[in-house]
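Reviewing the structure listed below.
All protein chains but one are shown at their positions in the complex.
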Amino acid sequence: MTLAALSLHDFLDAFRFIGSNWSLLLDKAAQQLELAGAALGIAIVVVLPLGLVLGHLRRGSTLAIAASIAGRALPVLVLIAAFLTVFGIGFVNNMVALAVLASGPILTNSYEGVARVEPRVVDAARASGMTGAGVLRQIELPLAIPLLATGVRIAAVTVVATAPIAAIAGGGGLGDIIVNQAGYGFDGVLGASLCAMALSLIAYGLLTALERAVTPAGLRRLAELEKGNRRREAVPVSVIT
Amino acid sequence: MILAAGAPARPIVPNFGSGNRCVVENHTFCWSWVNAHWGDTLQPALSQHVELSAIAIGIGFAIAFTAGLLTYRHRWMSRPLEGFSALLYTIPSLALFQILVPFTGITTTTVEVALVAYTLVMLFPNIVAGLNSVPADALDVARAMGFTRRQTLFSVELPLALPTIVAGLRVAVVSTVSLATIAAFLLPKGLGYPIFLALKEPSPFRTEIYAAGALTVALALVADLLLVALRRFLVPWARRSAV
Partner (left out) sequence: MRFARMKTFAVGAVVLAGFAAGLTACGSSGSSTADKPKIVLGTKNFSEEYILGQLYKQALEAKGFTVSYKENIGSTEIITAALNSGKINLYPEYTGEIVQDVFHHASTPATEEATYQLGKKLEQQKGYTLFNRTPFSDTNAVVVTKATASKYKLKQIPDLSRISGLKLGGLPECATRFNCLIGLRKEYGLKVKFVPLAGISSYAALDAGTVQTAIGFSTDPVLGPNSKYVVLPDSKHLFGFQNIAPIVSQKLVKTYGSKLADTINSVSALLTTPAMIAMNKAVSVDKQSPQAVAQAFLKANGLL
């Protein structure tokens, strides 16, 4: 039997597993989305406002940049293990670890989104008598939405794709099957891996579409033009671990 | 020489030395343990981690660079390759490892293929972007001066693309070092392995987790700093840092 034939055999078994374990896999996928959603929620609630305010004040750019570097440099395994020693086993330690991971893109992008608004626009608004808060709410925030949306999208895809590893610390999700070859056999492991990949791709597709829908058309065109002229590494690449 | 079950042996059980209070009670951090086990646990893991990461980045860079140059010459390749890269990088690493196992088994090769794939998707867009960011004026000047294609590439395009390429390399290096911890799920190698082992203990061993974690982060930061120094060496005229 050639290597290709052996591999094909494995994948056929995996598909057979998927076929006969639909509900289990959906259950696990839902569990994973729940964990990812909770983590993303925390990150948005805690970090997004912080980034907006810092961007408005144009302070703390080092922090914003450091956030994205930290997000890349901190392995999720280390975060999960470290929080496990603090919070114990279960949902919380994994949620917090993933929230930390999600915070990087969100902080950086909310900061950049607001800070990059044309100073002339801000000046004009102030000149017409708007308060600081008003400027933030009515001028900077709408203009920041493209970068904000991108940041949330990156953070969301990151946590969905990273969540499987939480299974080693009791986090549940499709990872429960992937780390459990003794329980589900390799066909189960491979099947769940394929499902995790599919889930990530679906999340990516949906969120990219959502991001596009949320971005005002004019700004979208502007972004396309800028992309054509000069590609900026404005949106830090986040790591999926 | 043969001992039946009925004849109990009397082995000498040496005193292994009881762990100090810090270790036995699992305090937050025990330097004594780190000192004692640097040689047999932490340092080998660190070396393996460096090796895994370096190979992945080396090969990833070679492929990304070649692909980047090709895409630069043949623009039509850009969209499909970038689309493919973006999709590849949403695959959970644990899942990707397992998907590769039927092809390459539970070996270093599997781990490296996955790590190279992730490195690629981070490097390729940046190399293309870097090359694309070369201002048209500079190319015109080169053409006016009668440079050959190769001369233009090495004397104009690559130098000007370098800051962006190094920025991408920094992202890729830091991410690869971070990702390589997951390799320990498949193989007992790298800094992830002590963490997996520590998690399995009846009470997860704090010192080992924090020590291995700190080493991973330190490794990533050192690599990042080295690249910044490299960029300064190669591109001394670029004063503004593009993070």
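Just so it is clear, A and B label the chains in written order, and each chain counts residues from 1 on its own.
Note that a residue touches a chain if its C-beta (ideal position, glycine included) is under 8 Å from a C-beta of that chain, and two chains touch if they have at least 3 such contacts.
Predicted model only: the values in this text are computed from it and were never measured.
Touching the hidden chain in the complete assembly: which of A:G19, A:G41, A:P142 or A:G183 does that?
With A:G19, A:G41, A:P142 or A:G183 as choices, the missing chain is touched by A:G183.
I'm checking contacts with the chain that's been left out. Which of B:G58, B:P80 or B:P135 qualifies?
B:G58
Suppose we count only contacts with the excluded chain; which residues of chain B make the list?
Touching the missing chain: residues 1-3, 5, 8-14, 16-19, 23-24, 33, 37, 40-41, 54-55, 58-59, 61-62, 65-66, 107-109, 112, 154-155, 158-159, 162, 188, 196, 199-205, 207-208, 234, 236.
List the chain A residues touching the unshown chain?
So the residues of chain A touching the missing chain come out as 84, 88-90, 167-170, 176, 179-183.
Operating definition for what follows: only the chains that are shown with their structure count from here on.
I'd like to verify one number: the distance from the centre of chain A to the centre of chain B, where each centre is the average of its C-alpha atoms, in whole angstrom.
Each chain reduced to its C-alpha mean, chain A and chain B end up 20 Å apart.
Using the touch definition from the top, list the residues of chain A that touch chain B in their complex.
Where chain A meets chain B, its residues are 3, 6-7, 10-11, 65, 69, 72-78, 81-82, 84-85, 157, 161-165, 168-169, 174-175, 178-179, 186, 189-190, 192-194, 196-197, 200-201, 203-204, 230-231, 233, 236-237, 239-241.
Quick one: in the complex, what on chain B touches chain A?
Interface residues on the chain B side: 86-87, 89-96, 98-99, 101-103, 118, 122, 125-126, 129, 132-133, 164, 167-168, 171, 174-175, 177-179, 181-182, 184-185, 192, 195-196, 198-199, 204, 206, 209-210, 212-213, 216-217, 220-221, 224, 242-243.
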